[in-house]
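Here's the structure, in structure tokens; my notes come after.
Note that one protein chain of the assembly has been removed; the remaining protein chains are unaltered in position.
Take a look at subunit A:
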Amino acid sequence: MARLAVDVMLKPEILDPQGQAIARKLPQMGFEGIAGVRQGKRFELVVEGPADEAAVERVRKIADTLLANPVIETYEVHVLSDN
């Protein structure tokens, strides 16, 4: 078994009101020096077999068709652990 992560982020040009709300709260909590916050999503998939090129490709296809909407989002696939 292998574990792969898919990180999904809104494209930079798209307004992220949730990230903005978080960024506005930080100074009130005493955290200074944060110029911006963007909120994304993370998926972790447990894949049968090794984290080989085929597995990464399969997860990339899942990300592209379902987990992310390429019209508004970008995604990255990472291997977390192999067998």
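Some notes on this structure:
Simple rule for what comes next: contacts are C-beta pairs under 8 Å (C-beta built on N, C-alpha and C of every residue); 3 or more make two chains touch, one makes a residue touch a chain; residues count from 1.
Here, contacts and distances are computed from a predicted model.
The chain absent from the displayed complex carries the UniProt protein name "Phosphoribosylformylglycinamidine synthase subunit PurQ", chosen from "Phosphoribosylformylglycinamidine synthase subunit PurQ", "Molybdopterin-dependent oxidoreductase", "Protein ImuA" or "FecR family protein". In the complete assembly, the contact with the undisplayed chain comes from A:14, out of A:1, A:14 or A:54.
Per the touch definition above, the residue from A:9, A:51 or A:67 contacting the chain not shown is A:67. In the full complex, the hidden chain is touched by subunit A at residues 10, 13-15, 17-18, 21, 66-67, 69, 71-72.
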